[in-house]
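As you look at this complex, bear in mind that one protein chain is not there, while each of the others sits in place.
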Amino acid sequence: MHDLSVRFDTDDGAVHAVDRLSFSLAAGEVLGVVGESGCGKSVSAMSLLQLLPQTARITGRAEFEGVDLITSPASRLRKIRGREIAFVFQEPMTSLNPSFRIGNQLAEVLRRHLGLGHSAARERAVELLDLVRIPAPERRVDEYPHQLSGGMRQRVMIAMALACDPKILIADEPTTALDVTIQAGILDVMRDIRERLGTAIVLITHNLGVVADIADRVIVMYAGRKVEEAPVHELFAHPQHPYTIGLLGAIPRPGAADDQGRLREIPGRVPSLAELPAACAFAPRCPRADDRTRSERPELRQVRPDHSVACFHPGGEESVA
Amino acid sequence: MSYADPGVLAINPRARRRRLLRKRFLRRPLAVVGLVLAATFILVAILAPIVAPYSASTTDFNATLAPPFAHHHLLGTDELGRDQLSRIIWGSRASIQAGVFSTLLAIVVAVPIGIVAGYYRGWIDPVIARLTDVLLAFPFLVLAVGLAAILGPSLTNATLALGLGAVPGLIRVARGEALALREEDYVRAAVANGASDVSILARHVAPNMLSTLIVQATVTIPAAIIGEAVLSFLGLGVQPPTPSWGVMLSDAQSYLSQAPRLAIFPGIAIFLCSLSFNLLGDGLRDVLDPRTTR
Partner (left out) sequence: MGGFLLRKVGAALIVLVLASMLVFVGVRAIPGDPALALGGENRDPAVLSAVRHKYGLDRPLPVQYARWVSLAVRGDLGTDQRELSVARTIVQRLPITLELAGLAILVGSVIGIFAGVLAAVRRGKPTDYAATTVALVGLSVPHFWLGIVMIIYFAVKLQWLPAGGYVPFSHDPIQNLEHMLMPAIVLGTGLSAVLMRQMRSSMLTALGADYVRTARAKGLSEWSVIGKHALRNSLITVTTVIGLQLGALISGAVITEQIFVIPGFGRLTIDAVNQRDYTLLQGVVLVAAAGYVVVNLFVDLVYSLLNPRIRVSGAAR
């Protein structure tokens, strides 16, 4: 994916949700995309398959097996959606259609992409429910979404996404709306399928704990831009961008608390995306900000092997403080 | 990041909101057309004695059933030689009167009932809900026809009947609003501060339903205007020789083959009049209701 930008035209002017984002994904890799809410994580993922409302203007390229997804006609995209690249959305409570049975919604994908017949599709739907560890799948398959708990529904969503053995699974905050214990179960399921089916996973989350748990490589996004990218161990061991350092400081874990025993938080708020200034977007909240940061935008550059960052004053916490 | 310009902050927020609403309204051409048209109809009704070229009952037996433009009659004359345009202008009085007053009546009756049901809940809410259902069970026109039969046919009684007909729907709207408003923080804060129910309802609940009520009123008016025309057409509203668009249509039925225009012009007047309020209502809804996405 290269130089992807997404702009929304609203009544109150254009909003730049994603600004020239690039990343790549290898087969079987788990890529974590982290950042606070509203930083453009979900939007960039949805723009890949053109699932955004019509007010979105998408530019750039997103290549999948030699095909540019951004310029592809709708008919071609429909063959890729659900078949090659599948989605798991953030809201398990509303992402399933309330007026169709689970089995029907699962079978729909199978019939469409694999051309399965009615009974074969149903059989496979039961198998899929079993795969995501839903108990009594033969019974669940005939139930409506509202009869299932949030965790169950998210598993159904994952089962639906896995129905055609996609090459890429994009999971947008798959665990956010769920209890911690269920979160672990969902992550287990994802780890499992990656190992067994070799599916590449893009995991979008604001939870660095989840990323540390499952991802190979991490992208940190802030205000629609990528600010840091590194393999997961490298990032946790040597965070470079002050924002990343801030995020790491905000995870509850032993030692992260300050002298008063409170968790550190990043001061300030996420800027509105309506008018991004010609400066580092993080500058107003950054302890390292100086005149240059406030007047010029830092570009991404490599600072360590496999590790790039968009900051004029990169480095670990100790190197600056 | 932009901090609000202190000059903007200095203006009080209510004036700012009003300016914003006006800007949003003016950006909707159809709503503006509706407003201008509705205002014109109201003005014409008020100023009928001045703007009408003839009186409504002046007969000109030299020019009966005259076509438009003949004998200085812009829209022609009817079977008694009465000027069509003047009769339409005078007739607008009945329509506007019925439309506006029946809506006002309905609001005055329905809003307090709806507020009580929605704000207090308890036993009173289901009781009012059932009574509303009962009124709704009578088709509007059947109710109006029945009331006209009880009260006798006249414009005042038609207005009364139309107003009562609009009551159940408005009760539901007001109840829904009050139900939502009682959960608002400022209402809860007032309750916690020990404000009396009357002052809470008058100062916090009623004013905040205003925008919804305005929209509701603008869509009730055209329904009542058509309702008045229907009742007068059936002989249950305005009584001839007083001019009314419904009466004119009723009279015109005998001349459909000789002078179809007698039925066309009053109909166009009813249509434009109710369209203007509907356009206005739609525009206001878009502007005032933050829930509509556009």
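Things to note:
Going by the order they are written in, the chains are A and B; count residues from 1 in each one.
One rule holds for everything that comes next: a residue touches a chain if its C-beta (ideal position, glycine included) is under 8 Å from a C-beta of that chain, and two chains touch if they have at least 3 such contacts.
On a predicted model such as this, the values are computed, not experimentally measured, just so you know.
Screening B:P53, B:G122 or B:G152 against the full complex identifies B:G152 as the residue touching the chain left out.
Although one chain is not drawn, the whole complex shows that of A:L21, A:I58 or A:A86 it is A:A86 that touches it. Per the touch definition above, the residue from B:V108, B:V134, B:V191 or B:L210 contacting the chain not shown is B:V134.
Although one chain is not shown, part of chain B still touches it, namely residues 30, 130-131, 133-134, 136-142, 145-146, 148-150, 152, 222, 226, 229-230, 233-234, 236, 249, 252-253, 256-257, 260, 263-264, 266-267, 270-271, 274-275, 278-279, 282, 293. Panel shows chain A; residues 46, 49, 51, 53-54, 74, 77-83, 86-87, 89, 91, 94-100, 108-109, 112-113, 144, 146-147, 157, 160 of it touch the chain omitted from the view.
Keep this in mind: only the chains that are shown with their structure count from here on.
Taking each chain's centre as the mean of its C-alpha atoms, chain A lies 52 Å from chain B.
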